[in-house]
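A single protein chain has been omitted from the complex, and every remaining protein chain is retained in its original position.
We just call them A and B in the order they show up, numbering each chain from 1.
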Amino acid sequence: MSARRVATRWRATARSEWIKLWSVRSVPAVLEAALVVVVVGGFVLGAGYRSGWASLSPADQASFDPTFTSLRGVELAQLFVGALGVLAVTGEYATGLIRTTLAATPQRAQLFAVKALVLGAVVWALCTAAAFAAFALGQSQFTGPAPHASLGGPGVLRAVAGGGLFLTGVALLGLALGALTRSTPLGLAAFFGVLLVLPLVVGLLPSGVGDRIGPYLPGEAGSQLWHVRPPSPESLGPWQGAGLFALYVAAAGAAALVLLRRRDV
Amino acid sequence: MIEAHGLTKRYGATTAVEGLDFRVEPGRVTGFLGPNGAGKSTTMRMILGLDLPTSGSVLVNGRRYQGLVWPLHEVGALLDARAVHPGRSAYRHLHSLAAANGIPRGRVDAVLEQVGLAGVAHRRVGGFSLGMSQRLGIAAALLGDPGVLLFDEPVNGLDPDGILWIRTLMRTLAAEGRTVLVSSHLMSEMALTADHLLVLGEGRLLADLPLDELIARGAADRVEVRAAEPERLAAELRELGAEVTREPDGLLRVVGVGAVTIGELAAARGHVLHQLRDANSSLEEAYFRLTEGSVVYRAPVPA
Partner (left out) sequence: MRENVTLSRRARAVLASEWIKISSLRSLRVTGLGALLFGVALAFLVCAGYHARWHALGVARQAAFQPVDTNLGFLQIAPLLFGVLGALVVTSEYGTGQIRGTFAATPQRPLVLAAKAVLVGGLGLVLSLVTVAGAFLVGQAQLAGAAPHASLGTPGAAGAVLGGALYLTLTALSGLLVGVLVRSTAVAVSTLAGVFLVLPVLVDSLPKGVVWRHTVPYLPSDLGLSLWHSRVDLLVRPLPAGLLFAGYVLVLGAAGLALLRVRDA
């Protein structure tokens, strides 16, 4: 199979997935919700800090991070984006559409890869834009006594761009979990379990144990991408965290791929 | 053309299909018959590479399905009309399929026109009736103008107009030299549409022959007789081993003995016959006779 033929096939599958993505109401709706949450969340939190600045202790005021605060909407948005990823696959299984899709594109690895690429590209473009918007809006709140950051500050640009990257990784994690579980409730359960419940559970454990495991959980590791300063001494640095997170996503994706090729549909 | 060699599919301890060897030839409509659970849908899924055979193989136009360059250009299939996202419009659903195999957009309009859904092209599929969903599925199968067509229960949900339309469509497609494989439960439809039959029972191929042959082979002798002394004649025919049923109006339905034998018996025993006629045997009968032993899900016939 010549390279040109392969490229043609991949392009065709990409066009098909693009049409599918935008032809159902729920996708733009969920994406909108995620973007709104990122932008508005940062704004609201920023306003909250501005109005309550005086009541903060000097220590808290000193450790205040304006970039981090303006990006915190990302924490909520990851729910929507991940659910989108799960549904991108499980939706097809639920209706049985997956059979038609695989009849049109029997090369399952290609289909899965293209789905990931299309979803990833869309999420990355939109969420990165939202992160920058959230940053700008948030900083506009921090006039007066509260410090505000600029994109030139140390780690700031990386954190803001990291917000978009992190959300992309989350969407891909959802996609992989959806492909692994092939059922909407199970996929969502796996996704929320890994990203939300696991850190909370670990947080309940006595300090020594929790602190040691915590930084290596997927959500925690990936979040270092959009944190300016690591939250605790045991946290991974932004690039190590990103690397570990990418590893988790890749592992889930690889497992999904292996099963996809071996299973009946 | 579709070829199966020793096609076998097992799920754990259950065998869905075993050692299937058949060829579906172009230029004619091949009917896929069999009781529920016989393995027809499993076989169709294996043809499309959706389920992986436990052993054996099935080839389409000499290649495995995964080896086809643009599969929809070569094989079109209607497996499940409801396998569409309810929130999508018919047009977008077909467009996404067309794009996946480099089929030009114009074909989407063309097939929608062909199946009569052009008026509702931009409506949500979730609101379609069963018949409309069925026609959408047929449109999807026709998108790539394929040489091989698979239809699983295509007349399900169609009104008499629709049934006539699909029957004509399938015969036309076959006449154009395409390979058409239809799976259906409607005996009457199958008898009017199919040229050749593959009969499955409990995962095995029970018959692979032209329609007429199957009917002839499976047909029992059936004769309708009217006589001056029906009781006496019936008794004598029963002695010969025939099954005789007497209708209220005096008609005798005789199964198991030919018209010639009845005529000669009547002459020998001094009967006056008013009517001696071969009754047509049906595909339904032949089918039942053939698959008697292998029905998996059987409901008792109400008394």
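By definition in this document, a contact is a pair of C-beta atoms (placed from the backbone, for glycine too) under 8 Å apart; a residue touches a chain by one contact, two chains touch by 3 or more.
This one's a predicted model, so the numbers in the text were calculated from it and none came from an experiment.
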{"item": "Chains shown that the absent chain touches, full complex", "value": "A"}
{"item": "Candidates A:Ala3, A:Ala62 or A:Leu204 - the one touching the absent chain", "value": "A:Leu204"}
{"item": "Sole residue of A:Leu87, A:Ala134, A:Leu173 or A:Val249 that reaches the chain not shown, by the stated touch rule", "value": "A:Leu87"}
{"item": "Candidates A:Trp22, A:Trp53, A:Trp124 or A:Tyr216 - the one touching the absent chain", "value": "A:Trp53"}
{"item": "On chain A, residues whose C-beta touches the chain left out of the figure", "value": "41, 45, 48-49, 51-56, 60, 72, 75-76, 79-80, 83, 86-87, 184-185, 188, 192, 196-197, 200-201, 204-209"}
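Everything below uses one rule, namely that only the chains that are shown with their structure count from here on.
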{"item": "Centroid spacing, where centroids are CA-atom means, of chain A and chain B in whole angstrom", "value": "50"}
{"item": "In the complex with chain B, residue positions of chain A that touch it", "value": "5, 8-9, 12-13, 15-20, 23-26, 91-92, 95-97, 99-107, 262, 264-265"}
{"item": "Complex contacts: residues of chain B adjacent to chain A", "value": "45, 48-52, 65-66, 68-69, 71-72, 75, 77, 79-80, 82-89, 92-93, 95-97, 99-102, 140"}
